[in-house]
Every structure is written in C-alpha cells, then in structure tokens.
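See below for the structure under consideration.
Of the protein chains in this complex, one is absent; all others appear in place.
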C-alpha cells in the first residue's frame, strides 16, 4: 500500500512502474489492475481555467486516504493499492490524482478503484482554487457524485 | 481510438505514454482516465500454471474489438479509447490485455472501461491454452462474468 | 466458388484440422454444414458460429463464398 502527496508534477506511468517493482513478491498472483487518473481540464462550469491551486490539510489528508484504502481492503480481495495526489499550483493537462488497485480478479479491482476515488472525492481534505482567464480566482464549491 | 494485437510482450506504461502523445489536441478536455490491465497469474482453478498460448481469429478479433469500442463510444461521452491484446506464447506476470478510456468525467471512464472489458471477455475471439506444471496443457473452458 | 470452414482452439484439436474447403451446395445452414464436414462428430452444445466474421445462429443459411467458423466459448482478456 502506498500514499503519496506530491507538491510538484508527477508522471503516472513512472509512479506505476516504480510501485510495481516493489510488488514482485506477489506479482504472479496479480490478474487485474485498475487505474484511475484524474487530470486538470482547461474548462469548468462553462469557463476557461488557466491554472489551479490545490490546498490540503497535512496529516488529516494522509490519515483519511489511509482509512479509505483500508476500507477498500476490508471490502474486496486486493493485493495492493496506491494513491498519489498532487497539491500546490498545477496547470491544465497535469495529473491531479492517481489511484491504482492490484487484485487477482477483475471485479475486485474495478469496484475497489471506484470506491477509493468516490470516497477520496467525498472525504479527503483537498480544496481546489481555479485561476480563470481574467486572472480572477474562485474556489470550487463541491465535488459531484461519480456514481450518478 | 486504437486497437493493437501484439505477438510478443508489451509494456502497458510505454503503450499508454505513446498513445497519449497522439491525443494532444484534446488533452485539455481529459479529466478522467480509467485503465484496466489483465496479467497472467501463475495459478488457475487450483493448479500452478507455467505458461499460456493465446490463439485468436485474425480479422474477426479486430473487427469485434472495434464493434465493442464503438458500442462504448455510443453509450458514454468519451474522448478516446485504446485496446492492446497479447497473442501467442506468454508467461506468468506478462500483461495480456490493456484497455484505456479517456473522458471529461470519471463516471464515463469507469463505466466504459468496464463495459469494454466485459464485452471483450464475452465476445472477442481469443482462446487460452494453459501449460501446467507437469507439461500437460488444457484449454480454458470459459470466462466468468466480472460484474458478478 | 466454395465454402471455407475454420475451426479454432479446442475444437480444432477435436476435429484434428484447422480448416476445410467445401463445394457450395445450396440450402445448407451452419448446423447442416457441420454435419457434412464432420459426419461422425456431433457439434458440441456450447460451440459458437460466425459467418464472414459475424456471430450468427446455427440455423443461418450458408451462401456461396462464405467463411464459416466454429469455435468454443472465448477466453481472452
């Protein structure tokens, strides 16, 4: 299991490659990997967005990501999980979040990855402030429900 | 959209990096990427498995992967989709299949990726023959339903 | 013209060959084509049939020039 908060750009493929090097012991048990990557769009709520600042609550954020991960491991048969989340100043096209789940069977990987993402969106203390075209900023008010 | 049949090992992270280089035109519209990777386990149905041969039906396989992909694009708002599938002789830990879906919103990416995988498992003409520890071979008889 | 029949995977092993080329005879459906090609082997229950790379029911009539494939349930992914 891994949780990483990055203050600076991260490369999802490099993170995944690195993490998989650590799971050689049960690599032969892995039949399914599901990965979600959230990236910054250049639009939101009808406006062009030029950049974003992601604030978090050091300590509480990591704690709740850990609880969400444990919740997934309690509900599904998983071999490993990884969460990487960006904070600080970010630009359109930058990855914001990476969630990866390794399991023997695909149903577990799909369900657990989605569970982690939805719970992260609902409970993990992160807040986005958008920089609009006219140099105005606005806080994003809430996340939508991704199961809907 | 991309469909690739590989007779030889492929590296999912390299395939993803390569494919994303081609989608620069709408990269700023991408908010969500969901990726599924199926890898070969070293066990199945209670037995150790040492290797596998994947047979396919050239022409029909690509055609049906394309139909499945079109079905996903018809049902969800997607920006791009990629399927890579291995054929020939493979070893435990090798990736067998990669499905990736790019969209603006995460619900579409999760739903469409799973739809593609389930339909691929149910309809795409591929057949696995397992090589067991005692040099015996056996054909895998059927795929399970991953929504169950 | 003629009809090409293809066999895949465990069914290929069972019939001992990967394809047959048959003279076209009008009015045969896929099930009957199997019996013409494999008079001593009953078509197993769970076998799938494709004509020209589309899945079809066993009752589908075979046309001259068709490629007819018989194969077991697919197990990719």
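Should a chain be cited, it is by its letter among A, B and C, assigned in written order, with residues numbered from 1 in that chain.
Just so we're on the same page, contacts are C-beta pairs under 8 Å (C-beta built on N, C-alpha and C of every residue); 3 or more make two chains touch, one makes a residue touch a chain.
Note that the structure is a prediction, hence the values are computed from the model and not measured.
One chain is not depicted; across the entire complex it touches A.
Across A:38, A:92 or A:107, the single residue that touches the chain missing here is A:38.
Interface note for the absent chain: among A:13, A:56, A:102 or A:115, the touching residue is A:56. Hidden from this view is one chain, which touches subunit A at 38, 54-57, 59-60, 63-64, 85, 96-97, 117, 120-129, 139-143.
As a working rule, only the chains that are shown with their structure count from here on.
In whole angstrom, the spacing between the mean C-alpha positions of subunit B and subunit C is 27.
The centroid of the Cα atoms in subunit A and the matching centroid in subunit C are 48 Å apart.
With centres taken as mean Cα positions, subunit B sits 23 Å from subunit A. For subunit A, no residue reaches two or more other chains under the stated contact definition.
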